[in-house]
Every structure is written in C-alpha cells, then in structure tokens.
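See below for the structure under consideration.
Left out: one protein chain. Kept in place: all the others.
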Amino acid sequence: MNIADCLEKIRQKKPLIHHITNWVTIYDCANITRAIGALPVMAHAKEEVEQMTSIADALVLNIGTLTIGLVESMVLAGRTANKKGIPVILDVVGAGATDFRTKKAKEILKKVKISVLKGNSSEIGTMAGVEAETKGVEAISVKGNLTEIAKNLAKMEKLTVVITGEEDIISNGIDTYICKNGHYMLGKFVGTGCMAASLIGAFSAVEKDYVYASTAALSCFGIAGELAAENAKGPGTYKINFFDEIFNLNSGSIGKMKKIEKIS
Amino acid sequence: MNIADCLEKIRQKKPLIHHITNWVTIYDCANITRAIGALPVMAHAKEEVEQMTSIADALVLNIGTLTIGLVESMVLAGRTANKKGIPVILDVVGAGATDFRTKKAKEILKKVKISVLKGNSSEIGTMAGVEAETKGVEAISVKGNLTEIAKNLAKMEKLTVVITGEEDIISNGIDTYICKNGHYMLGKFVGTGCMAASLIGAFSAVEKDYVYASTAALSCFGIAGELAAENAKGPGTYKINFFDEIFNLNSGSIGKMKKIEKIS
Partner (left out) sequence: MNIADCLEKIRQKKPLIHHITNWVTIYDCANITRAIGALPVMAHAKEEVEQMTSIADALVLNIGTLTIGLVESMVLAGRTANKKGIPVILDVVGAGATDFRTKKAKEILKKVKISVLKGNSSEIGTMAGVEAETKGVEAISVKGNLTEIAKNLAKMEKLTVVITGEEDIISNGIDTYICKNGHYMLGKFVGTGCMAASLIGAFSAVEKDYVYASTAALSCFGIAGELAAENAKGPGTYKINFFDEIFNLNSGSIGKMKKIEKIS
C-alpha cells in the first residue's frame, strides 16, 4: 500500500487505537486519532485495560506522566496486545531526564514485545545506551550518528525505531527511511511528539510493515504541518489549522508533497 | 421556562457545576460550562468531594477514564447531591466496552439517585440490558427500538434517559422528546458527548423538569453546532467556532433554529 492507500484504509476500517498515555496531551492524542479517521479510546484502570486492548487494533503507550500504577497497566495491556498480535507503539517521553523514566521505559520494553519504539534523539539515545541529555522532554544532545543508533537498536530489539526531529529517522534494522516533511512551527506548541505516536498507531493498525507504516504516518503528519502554516499567525492558529489539515489530507496533497528517502 | 429563559437564568445565577470526570475531556467540560455562563469546578479527591458538592448546584459524573478510586468519590459526591436535592447527571461513557465499566456504571446507578442518565445508543442499550456493542466509546449497534429503550429504562429507574446520536432521544418515561439539532462535524472531534453532559448539568441546575432541561441543553448544543459550520475548514476551526457559538447563543437564534419534537 502507498501512503494514500493506508490513509484510505484507516478511514474505511476505523481501527480502534487504545492509548495509555500522559495527562498533558491525552486530549490531543485522542483528537488526532479521530481527525485522521480512526477511533481513539483512552483507558488506564488495570481492571479494564486487558479487555479494552482485546477489542483494539493497536496499542499506544506513552510515559509522559508515568506512575508505578500506569506502568503496571501498560504491561497488562501490552501483553494482551502481544497475544492478539496487534501493534504496540511505545513513546519514551522524557527517557533520560530521570532515572525513573529510563528504568521504567526499559522495563516495559523488556516485558512487552514492542512494534515501534519512538522518541526524540536523546530519548532514543538513552534507550540505546549512548551518552545523551534530555532536559525535561526536550532533546539536548546525543553522542553518535543517529541513523546508526536507530539501525542498531532496531536490530538488537527486533523492532522499528523512530527518531523524531527536523528529519525523522525510521528503521527496522534492514529498511531505513528518512522523512523530511515537517515545519518548524510544529515545535512551537506542546504535544506534537505524542500526536505523532498516535498517528503511527493508526497507520500500524492497517499496515503490518511497521517501518513503512511509521514512515507514512510521519509523512502525513509533516505534510499537514506544512499546509497548516498558511494564514497561521502563531502557535494558536497554527495548531487549529494543523487539525484541519490532518482531517483534510488526501492522495493529491500526499503524492505531491511527500519527502521520503529510503537510505537502506 | 422556555429554552432562552433557561439560558438567561444560567447566565444570571451562574450555577456551580461540580464534575468528577475523565482526564481526556476534562478541560472541554469545564470550558463549555464557563462558555454557557455557569461556573465549573472539577474536584475528585475523596477528602473533598462531599464538601465541594455541598456548595454546588449540579453534579456531573462521567466514567470516561474511571478507576476504583474515582467511583468511590462519585458515590460520595452523588450521595451528598441527593441529600441536598441537586441534580446528578451520569454519563456512562464506554459502558459495554468492558465489563468493568458496565459493572461500575450500574453500581453508581444503584448507590446514587441519578437525575439524568446519558449515553450513546449502545451505552444506554447496555444499561438497559439489551444486546449492544460499544467499540471503545463509539456506538456500533443496539438491538431494539431506541425510543422504547429510553422510555422503559426511564420508567424502571425513575429518571430521565438521554440517548445522544444523530437525533437525540430524551425521556422520563412519560414525556419523550426528540431533538434534531446538530451537525455531522460534531462527530469529527473528541469530547462532544462529554460536553453535552456538562450542558445538561448547567440547564438542570436552573430547571427542575429534567427531561425538559436536558432537551433544552441538547437543542442549544446542536444549534451552536449548526452555526459553527460556517467558515469551518475542518475539525480544528469547527471546534473553535463551536465555543464561540455556545457563548453567543441568544433567544433569536434559539427561537428560529430549535428542532424539538414532543412525541409523547
């Protein structure tokens, strides 16, 4: 499937994307899932996460405001997703900023078979065990070549690694893509990283080649970001435009605007 | 009171609407309460919910991201509301999607005297014990005639039942209304159901005939939704317009646009 076909399939099939996520961007994650054409559900009580995941088509885990209790629910939901064979996206928000986050992110990665491990450069650097600095949820620095870090971590963990940034790197250890879509204004409001993970969840629910699904999701995300700049006067209007553009994405704009490079 | 009178009374009296709700749409619930002219307060700690409800004019309970602890607080607050004689709205978000939600929704309904029980068709179908499918928080199917389900459940539980959908059904077992206001774009962003419950809370705080208060609230909600479509380019701009229109509602637009039918 090409990108527009994936998008069309999301809109037709309306996959249910179960999120266990943070309290900051939980609304925007649900909202972008709906805007792209899928169905979001947010549920974190350990008494119900397994059953909720069992009716879902993808699971998105995000450690942005994690607690011990949430990690427990993530593992329960993750194992259910593994049994069912649906994709699990893990967004390691803030990994490296505190030992607690780093440790818990690694614990989830160990206990659940993750399909797509996503973060910014220092978060993924932290997960890969290279020297990296995360300031809150912001990437400050990482030692080493990002593409190599993504590839090696993907090979070692047998999953797809996504490093978001000015250019996104997506690798499953064999296939590696660079996505150059995007706009600097996407960095001027809160929640873009989390929302990108939700889109990856929606695309992975309809396309089992997760490295391609992730690339397609990020390209759509970036294209909407480029289109949103028109008439935006700041991060307020820009964000509103962005949701409009996600909703209005079509094969025409995607075909004309996508900037994806396969580098291996 | 007609609808415009209810609205005017909300704006003059500024009733305090205490919510114990979910973490996804909590902001929008507070915000629409403010936009219509009432005062929102969100408080869920079991140490304070009773005192908060005791100064409130209506209580809105929403199980969208329920946990054991939240249910406990809901029951404490609900019983305080019952003692004080203020309306209690229960929005059974996701009932039927997991056994936990269904069970807890029924537990709250048993322990607290609910004034308005609200949900989409499959959520209310689940509460009524008929065959129904809820996918996350989305109604998929329900067996039986919705108006009859609403009427019978209302009679049995001695409360007002609201089934939201393309056409809203509102019944207290004796009086039954259909509200045909609304716009398909209301389904393209997250939180409309929850926000509708907040409006029902605000209207019920000033109009003790809850079946009528609920109908009035849903009509205002739908009218704002119709007006919001002008100049909207997608769910981003549409939602922003919607908040403007809720705030700007007046007797002129309500009188001209309301589509309410009393069917019994």
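Quick notes on this structure:
Should a chain be cited, it is by its letter among A and B, assigned in written order, with residues numbered from 1 in that chain.
Simple rule for what comes next: a residue touches a chain if its C-beta (ideal position, glycine included) is under 8 Å from a C-beta of that chain, and two chains touch if they have at least 3 such contacts.
Everything numeric in this text was worked out from a predicted model, so none of it was measured.
Per the touch definition above, the residue from A:98, A:141, A:251 or A:264 contacting the chain not shown is A:98.
Of the residues in subunit B, those that touch the hidden partner chain are 16, 18, 23, 26-27, 30-31, 34-35, 39-45, 47-48, 51-52, 55-56, 239-248.
For subunit A, the list of residues touching the undisplayed chain reads 22-25, 27-28, 64-68, 94, 97-101, 135-138, 188-191, 233-237, 239-240.
As a working rule, only the chains that are shown with their structure count from here on.
Centre-to-centre separation of subunit A and subunit B, using mean CA positions: 33 Å.
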